[in-house]
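Here you go, one structure.
Missing here is one protein chain; the remaining ones are kept as they sit in the complex.
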Amino acid sequence: MTRQQLLLTVIIAAALLALPLIGNNYMLRLATTTLMYAVLAMAWNVVGGFAGYPLFGIAAFFGLGAYSGAVVQSSGYPIALAWLFAVVIGTIFAIVLGFILLRLRGHAFAIATLVIAEVLRELTNGWTDVTGGGMGLNLPFFGWSPTALAVFFFYVMLALAAITLVTTWIVANNRLGFALNCIRQNEDAANIVGIDTTRYKIIAFTLSGAFAAAAGAIYASWTGYIEPSDVYDVLFSIKPIIMALLGGMGTVLGPVIGAVAFLALDEIVWRNFLQLHTGVLGFLIVVLILFLPSGLSSIGLHRFWRKAASA
Amino acid sequence: MTALLQLKNVSRSFGGVRAIHNVSLTLEPGQIVGLIGPNGAGKSTLVNIITGVHPASSGEILHKGEPIQRLKPFQISARGIARTFQVVQPFPAMTVVENVMAGAMFAAGIASMDEARRAAMEHLAFTGLADHADRPAEQLTLAYRKRLELAKGLAMNPHILLLDEVNAGLNTAEVEQALALIRAIAARGISIVIIEHLLKVVTGLCSRIIVLHHGELIADDPAADVIRDPRVIEAYLGSRFAERQMVRQ
Partner (left out) sequence: MIFFQYLANGLILGGLYACIAAGFSLVWGVLSIINLLHGAFIVFGFYIAYFSYTMLGIHPFLSVITSAVVLGGLGYFIQLGLVNRVVTRSVLVTLILTFGLELMMNNAMLLSFSADYKKVLLEHPFGIAHFGNVFIPLDRAASTVIAFLLILLLWLVLRLTSVGRAIVAVRFDREAALLMGIDVNKTYAMTFALGAAMAGAAGSLLSVSFPVAPLSGPLFLSKAFVICVLGGVGSVPGAAVGGLFFGLLESFGAVLFGSEYALTLAFVVLIVLLLVRPHGLMGVKGF
C-alpha cells in the first residue's frame, strides 16, 4: 500500500470510529446498513470476483446466518455465542454446498445458487416449531436505549467489515488469491499447472458463506424481528453483485466503494421515488450494465479508481 | 530398475469411438522420444490420459512404479509430469512472469510468492523471454507464446515433459530455435516426449520414435528404423505407396 493510501485509510477509519459522536441515529442506521452491504459485497467478491463463479444466492447464507443466530439468541444464550454459532453453521453449509455446486459452471452454478436461497426460504417457512415459519421470529429486547443500540450495532458491523476487508486483502495478496485468479481465467489450465481447483474453490466459497452468515446474524439481532421472505430476499443476493460490479469486481476495495456509491444512490431514489423504488433500481441496473461495463471506472478517472480499488 | 513411466494396455473410448486401444510403452530417464502419427491417431488423447485430463477406460499407467491413472491433473503435475498444449493456453489477464509463477507455486510447490517469482524469472531467462516478463501474456506473438508454454512447463519442475506440437505454426527459423531449446532442456536431465507430425523434425531430435495410428501403437523403434517400417509408411502415405516400398526392398 502506498503512503497516500495508508493516510487515506487512517482518515476514513478515524471518521468512521467517530461517527456516533457526530451523527444522529438515522445516519448511524444508514452507515450500519452500508457496512453490512459492504460485507456482503466483499463476501460475494471472493467467489464471484476472484474465482469468477457467478454466485447468485448469497442470501442463502445471509438468511441461514440470520436464523441460526436468532434461534440461539431467542433461546436465551448470549449474543456473541449466537453469532458464533451462525458463522459455524454458515461455514459447514458452505463446505457441503460447495462440494455439490462447484462442479457446475456458468449459468448452471448461478441459478443453482439462486434456487438454493429459495429452497432455504421454503424450508425455513415450513419448520414452524423452530423458526416461527411465516410469522417470523422475535428476538429478545436488550432493554437499552435506541441510541445505545444504534451505536452498539454500528461498531459491531464496522468490526465485521474491517475483518472482512483485511481477510479479502490477505486472500488477494497470497497463494489463494493467485490460485483463484488462475481459476477464473482458465480453470482447465489451472488444473494442469498444479492447482487443486476443487480445494481452492471450496475455501473461497466457505469464506463467502461465513462472512455472509455473520452479517445475517448481526442483522437479525439488530432488527429484532426476522421472517423468511425478508432475510432470504433475492435482493440480498443481487445488490452485493451490483455493488461489486459498480466499484470494481475482483479488486479489494471495489465492493466497498460500490456499496457506498449504491447506497447513496438508493437513498436518493427511496426519498424521491418510493412507489417506483424497485423499478428505478432496475432501471439503474440496466444503465449500469449497458453503459458502464467496468463499473464506476468507466466514467473516467480510470487510474484513480484502479488505485483506489486495488490496495 | 523401474522405468520412469510405463503404460500397460491403456485404452480409452469416447462413447463408441475407440480413441486409444491397447497402448503399452515404457519411458526411461534421459530419453527424447518422438510420438508421431497422422492426424486423429490419438497422440493428444494419449497425452491427455497420461496427464489425467481424461481417465483411461482400461489399463495401467505407472510412474516410477506407482499407478497414476486415477489421479487428477493437479496431482500428476505435482509428481513431475508436465505438458504443453498444442493450442497455447495462457492465463490471458496475467503477465508473462505471473503465468510462469503459477507452475512454480503450485506444481513445483514453492511456498513463497517472491521465491516463485525468482524461479519464474530464471525459467524465462532460459527460454529467452526475460525481457517480456511484465507484458500481458496475450500480447505475445505465436512463437513467443510457444516459448511461454515451455517456460510454464519447466517451472513445474518436471522430470518428464510432454510437448504437444510445439512447432505448429512456426516458420523454419523459429522451429530451429525451438529445437535448440528442447535439446537444452533434455541436457538438464528431463525426459521428453515430443508429439509431432513432421517426421523430419522428429528424426533429427529423437533417439526413439513411437508411432500411433487409429489409436494403436504400430511402431516403437530407434529413429533410423522407423522411417523404413512399412506399416508406418502405409499409415502416412497409404497402402499402395507402402506396397511399392515393399517391392523395392
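For clarity, chains are labelled A and B in written order, and residue numbers in each chain start from 1.
Here, a residue touches a chain if its C-beta (ideal position, glycine included) is under 8 Å from a C-beta of that chain, and two chains touch if they have at least 3 such contacts.
All values reported here derive from a predicted model rather than from experimental measurement.
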In the full complex, displayed partners of the excluded chain: A
Contact residue for the chain not shown (choose from A:115, A:148, A:163 or A:264): A:115
Touching residue (missing chain; options A:33, A:74, A:125 or A:167): A:125
Contact footprint on chain A, counting only the chain that is left out: 48, 54, 56, 100, 103-104, 106-108, 110-112, 114-116, 118-119, 122-123, 125-126, 234, 238, 241-242, 245, 275-279, 281-286, 288-290, 293
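Here, only the chains that are shown with their structure count from here on.
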Mean-CA-position distance for chain B and chain A (Å): 45
For the chain B and chain A complex, residues of the former touching the latter: 51, 53, 72-75, 77-78, 83, 85, 89-94, 98, 101-103, 105-109, 111, 113, 152, 156
Sites on chain A touched by chain B in the complex: 174-175, 178-179, 181-182, 185-186, 188-197
